[in-house]
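Once you've had a glance at the structure underneath, I'll fire off some questions.
Every protein chain but one is kept in place in this view of the complex.
By letter and in written order, the chains are A and B; residue numbering begins at 1 in each of them.
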Amino acid sequence: MKYWREPLDLKDIRVPHGEIHVLVERCKGCGWCIEYCPRGVLEISSEINSKGYHPPMAAKANACVSCGLCELLCPEFAIYVVEMEGEVVLL
Amino acid sequence: MSRENHNGVLSGEFFMQGDIACAEGAICVGCRFFGGYPITPATEVAQRMSERLPLVDGVYIQMEDELASMNAVLGASWAGVKAMTATSGPGFSLMMENLGLGIMMETPCVLVNVQRGGPSTGLPTLVGQGDMMQAQWGSHGDYAIIALAPSSPQELFDLTIHAFNLAETYRTPVLVMTDAEVGHMTEKVVIPPPDEIKTLSRRKPDVSPDEYQPYHVASGEWTPPMAVAGEGYRIHTTGLTHDERGYPATGDDQAQWVLVQRLIDKIEKNKQDIVMVEREGLDDAKVAVVSYGIAARTAIWPIQMARQEGIRVGLLRLVTVWPFPDEQIRELVGQVKAIVVPEINMGQIVREVERCAGGQAEVILVPHPGGGIHDPQKVLNAIRKAAGRKVED
Partner (left out) sequence: MLKMNGYRLDKTLETHVEAEGLKEEIHGCHPMDDLLRTDRLPHIWCPGCGLGTALTCFLSALRKSDLNLDKVAVVSGIGCTGRVAGYVRLDSFHTTHGRAIPFATGLKLANPELKVVVFSGDGDLVTIGGNHFIHAARRNMDIAVICVNNFNYGMTGGQAGATTPIGGITTTSPYGNYEYPFNVSALAKASGAVYVARWTVLHARRLARSMTEALLKPGFSLVEVISPCPTGFGRRHKQRQGLDTLRYYHEHGVIRHGADPHETDIGLGGALIEGKFVDVDKPTFLEQRVRRLEQVLNR
């Protein structure tokens, strides 16, 4: 991230990192998580589950900041994020 | 003359109106929730409950209509409290769908119908007995129901208590089918001391929440033990056809068979414990009067007159109208040659009598569209006709 002036506490800020888990069999391919991830982490995958839907995959897994919006938005309880201890996202 | 103790039982002897006696009976047996709506001639039950329930830590709520009343009663029962409502014909019709919900969810509760002349708005202040078939068939689908018919304020008191006990035992709504005459009549009512009042409550589960299944019935039993909301059992129940876990099982026809069969059997197969009748003067009878509620009471004088004329006639009074006392009627049919059925409707329970008689005895209906009790002459004439005597005006 480019700053016009470096924030004074930049070295103290630790942005969390999350690991995406997809429960492939629950997904119904609605696409909401992909659309609204603020970091563009998710993309539609080419694999299909047993119902014929394409679940999401974490294409930019490193960018995930564990905000949890995908987990909250998903209507199927098919995706959740686990905050990784000690890992930091470099902005 | 009366003393109230901590559990609300007003022991003593009273000159009491039927509706009031009904409310008192409910309180004696532990009813602590009334959800209702004013309707003549049942309003006095609601009024009395609104006065008495706050004094015994119970809750009275006047709901916005009878549909809400029935549902509030079911909700209260599912929170573990004995609950009832009281209404008349028009309200009874409104309660039908949710009576079905109560039956399907197996919810103990009591519904008192103080019948009045119908159909529709009919005769609000006058007696009728026109809801008797509706009691069994009023809600859609197949089910069995228990309906009691008192003939006096004392009996209304006693049967309200009994209705609660039956409801808790069989996990079903129980109907008390009284009428405007009994409801608004004032007569002697004796309220016994609390230790003489039999009080039964629903069976609770004896397993942990992880093992409990809301509709699992142990072999040899007819109903499942009932866990209610707030006890940590995390129950689910639904009006949809459900399996033992309480989950909808609409895709499984076996679940429908098992459930509906049991809902019917739990009452029909326990008739020997549920059905109550009263016999008077039937030992040597050749003619029987079969009746219930106020109509049975007003048949007493015609029977006495007939006896004086030498007709051997007796009374079989149905205290339980549903499940119908098939056995008792069949037994009677083996003994008498004709049955007279006076009822304050145009012929409802008479059909059940005819069904059981199977053509083996003549069945004579004495109908009345409602609005008053039977003209005793008409009943007497029917008895005379049944006995093969000449009918006089």
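Note that contacts are C-beta pairs under 8 Å (C-beta built on N, C-alpha and C of every residue); 3 or more make two chains touch, one makes a residue touch a chain.
In this text, all values refer to a predicted model and were calculated from it rather than measured experimentally.
Looking beyond the chains shown, say which of B:Gln17, B:Thr43 or B:Asn98 touches the absent one.
B:Asn98
One chain isn't shown here. Among B:Glu187, B:Glu244 or B:Glu268, which residue touches it?
B:Glu244
Which residues does chain B use to touch the chain missing from this display?
32-33, 35, 54-55, 59, 61, 63-65, 67-69, 71-81, 83, 97-98, 101, 105, 216-217, 219, 228-240, 243-245, 247-249, 251-255, 257-258, 261-262
Tell me, which residues in chain A touch the chain that this view leaves out?
Answer for chain A: residues 21, 23, 25-26, 28-32, 35-36, 50, 53, 69, 71-78, 80 touch the chain left out.
Convention: only the chains that are shown with their structure count from here on.
Using mean C-alpha positions as chain centres, tell me how far chain A is from chain B in Å, no decimals.
Here chain A and chain B have centroids separated by 62 Å.
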